[in-house]
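Omission of a single protein chain aside, the complex is shown with its protein chains in their original locations.
Take a look at chain A:
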Amino acid sequence: MATQRTRGLIRVSPVGKKQFTKDHEWVVIHNNIGTVGITDYAQKALGDVVFVELPEVGTVIEKAEAIGAVESVKAASDIYAPVSGKITDSNTNLSDNPGLINKSPEDEAWLCKIDLSTPEELDELMDADAYEAYCAKG
């Protein structure tokens, strides 16, 4: 089947499906808002998370810019924005319960939501199969 891609406002491929960065963040898009988190692979590599630094709502960020950090076993690891845009929400549950990152990294422990300014950037991310292969190789 040929890849369907619509020019202009409606984009077919990425909506509702998780996409991944090489830095082990995930993003899933609904109505031009990307929900962002770190992957299960990442939380395993970090160990027990004791502190999460979240981006402030309203901040405008560029793709690949640091948007926060996850601290585990005395190492603070920066988190990077998978896409450019404006932060519309951040998951303040994580401030009281940072360990949620270890329990539910790809669902309840989402980090923030980004209103996409440059949806074309999604084309550069990996789908689940490509990400799995990337992790297996690494």
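One rule holds in what follows: a residue touches a chain if its C-beta (ideal position, glycine included) is under 8 Å from a C-beta of that chain, and two chains touch if they have at least 3 such contacts; residues count from 1.
Keep in mind that, in the parts below, contacts and distances are computed from a predicted model.
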Out of "Regulator of MON1-CCZ1 complex, C-terminal", "Signal recognition particle receptor subunit beta", "Octanoyltransferase" or "E2 ubiquitin-conjugating enzyme", the chain not pictured bears the UniProt name "Octanoyltransferase"
Considering the complete complex, of A:23, A:62, A:89 or A:106, the missing chain is touched by A:23
Residues of chain A touching the missing chain are 23, 44-47, 50-51, 53, 66, 69, 71-78, 80, 138
